[in-house]
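Here the complex is missing a single protein chain, while all its other protein chains stay put.
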Amino acid sequence: MVQEFEDHGELTVEVRADRILEAARALKSGPSQFTLLSGVTCADFPDEPGRFRLAYHLRSVQTGGRVRLRAWAGGLDPQIDSVTSVWPGADWQEREVFDQFGVRFHGHPDLCRILNPLDWDGHPLRRDYPIGGEEVQFTDAV
Amino acid sequence: MALIPPPGAPIRRSPRTDDAIDWDLRDPEALEASRGILTTTVEKAIAWAQTSAIWPATFGLACCSIEMMHTLSPRLDMGRFGAEYFRGTPRQADLMIVAGRLTQKMAPVVRHIYDQMLEPKWVISMGACASTGGVFNNYAVLQGCDKVIPVDVYVPGCPPRPESLMEGIDILRKKIGANGQVPSSELIAERRAERAEWDAQHVSDALKGGPAS
Partner (left out) sequence: MSTTDPLSAFPLAMEGREAVEGATREGRPLTPTERAIAAVEAYTPAEAAERTLRNEMLADSRPGSRQPLIINMGPNHPSTHGVLRVIVELDGEVVREVVPVIGYLHTGIEKQCENKTWWQAITCVTRMDYLAPFANIHSYVLAVEKLLDMEIPSRAEWIRVLLSELNRLASHLVFLGTSGLEMGAMSIFFYCYRERDEVLDMFEMVSGERMNHRYFQVGGCAQDLPEGFLERLTQFLKEMPGRIDEYEALLTNNPIWIDRMKGIGIIPAEQLLGLGVTGPTLRAAGIGLDLRKSEPYSGYEHFQFDVPTETAGDCYARYLVRVREMRESVKIMQQAIDGLPEGPVIADDRKVVLPPREELAYSMEALIHHFKLVTEGFKVPAGEAYATIESPRGEMGCYVVSDGGPKPYRVHMRDPSFVNLQALRPLSKGGYLADLIAVIASLDPVMGGVDR
């Protein structure tokens, strides 16, 4: 199921989570040849059924075009295929998404925490994770 | 201690001893006392040595480390104070300048490095993040490095200017000296008392017709 739209001059392609690897391969070897993976990131929408919306930013060296590939990874047990077989540079990016959001990537060679300490509990960038730190005694400024 | 007063300003004297209060080198007595510092007690000599060659351990974490490197730059040469020799191993360092934000993951490492330093050791917490957590108040940043190590001097700023760090090191040098190196007025008074005592002894011996004649 593919959805495509353009906003603010950026092309976004949304695919189903189980077709992400196909889409990645198609985009990489297709006519535009999106060989450069700029980044893999995620945003947490707790009210949406898919909850974790992953975004893959791709760039074509030949044409200079950009595209954003989006997929929803699911709420309770977010999982998706890893695209490290297509772009090896997704390695640390996916580890960061796993560390901060808890999305598991199938087929990732080294899925463990990267930014937080290894025994950290929880996934900090989720919306229900508190900001932490010390409580400030005045105003509600953070 | 105050800065050197401008030329023409009166020399302030202590009400108790009539000596110059500050390290005012226009005062001939203070000048003489400053020359004679090496002849004082061993502790003061050691303190002078410690303050003149504080070797920091390399502990630059984030943006403050760049400003720390700027204190080594030709404009504000920290080598003037003997502190340019950053040691790679904490065993050979006596100062740890925690320059940058201290995160949860880095905290045990800081403690480990601090423990490896030999006594006497001092810590300067450079920057707002190292002192109190700075701009960041969240799950990842320790709200101040004094949560894991004892700190001697806090240097505020984000990042503090190299001049601020120099002032912090200067304050630390005075703090070190506070245990061994006394201010000039006390020094002068002390030496005057010693001289008076010697005078009293030897003059009385001479008067008594003793061996010193």
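Per-chain residue numbering starts at 1, and chain names A and B are given in the order in which the chains are listed.
Note that contacts are C-beta pairs under 8 Å (C-beta built on N, C-alpha and C of every residue); 3 or more make two chains touch, one makes a residue touch a chain.
Note that the coordinates shown come from a computational prediction; the quantities given were computed from them, not determined experimentally.
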Missing-partner contacts on chain B, residue numbers: 58-63, 65-67, 69-70, 72-75, 86, 88, 100-101, 103, 105-106, 108-109, 111-113, 115, 135-141, 158-159, 161
Where the missing chain touches chain A, by residue: 7-10, 12, 35-39, 41, 43-44, 55, 57, 61, 64, 66, 68, 87-93, 96, 100, 109-119, 124-125, 129, 131-132, 142
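As a convention for this text, only the chains that are shown with their structure count from here on.
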Cα-centroid distance, chain A relative to chain B, in whole angstrom: 51
Chain A contact footprint on chain B (complex, rising order): 104-105, 133, 136-141, 143
Contact set on chain A toward chain B in their complex: 116-117, 120, 124, 129-134, 136, 142
